[in-house]
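Complex shown without one protein chain; remaining protein chains in place.
This part shows chain A:
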Amino acid sequence: MINYLGKYLINFLVIVFIQVLILNNLNLGGYINPWLYLLFILILPVEIPDWMLLLIGFLTGLLMDMFLNTIGMHASATVFLAFIRPFLLRFFAPRDGYEPGSLPIPSHFGVGWFLKYVSVTVVAHHIFLFYVEVFNFDTPLLTLWKAIVSSVFTIAFIMVAQMFGATKSSRS
């Protein structure tokens, strides 16, 4: 775990900077904003202690909220993401379980596996996030539609970002 620390810290800074300085300024069709920063929570080691996962999710979300003036909104959604991640990882587990030290990234489990894993987690996160954002059920279908469309963009950005990072993070 310790030898990952430096690598994850750099990962974190790069992802947050790309999110805050570039992606938050994109305006795709009015309400679409790709949330690339979820990638950081998604690629944490499989064996990370669950309390640490929740804490990292909380702090990452809170940092995003700080930049977006939406205190608590992203934090609640990333905590939700951190909560469902272990269950989904168990669901998508290979037949003989996870080897010690494996990371949920394409170079360990393949692009197809990663796409499945990212799609389910991101869609769940976005649905949670968008309902928290509107904070009512007046227009449930419109909110759902916005969440799904935004998820497609987030998933696309995450897959592209992983392709750039894939050569560096080969299995050690």
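The rule is simple: contacts are C-beta pairs under 8 Å (C-beta built on N, C-alpha and C of every residue); 3 or more make two chains touch, one makes a residue touch a chain; residues count from 1.
Here is the rule we go by: contacts and distances are computed from a predicted model.
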What name does the UniProt record list for the absent chain among "ECF RNA polymerase sigma factor RpoE", "4-azaleucine resistance transporter AzlC", "ATP-binding cassette domain-containing protein" or "Cell shape-determining protein MreC"?
"Cell shape-determining protein MreC"
Considering the complete complex, identify which of A:Val14, A:Met66 or A:Met163 is in touch with the unshown chain.
A:Met66
Pick from A:Tyr4, A:Phe58, A:Phe92 or A:Trp113: which residue touches the chain that isn't shown?
A:Phe58
Mind listing the chain A residues that contact the chain we can't see here?
20-21, 24-25, 27, 30-33, 50-51, 54, 57-58, 61-62, 65-73, 75-76, 79-80, 82-83, 86, 132-134
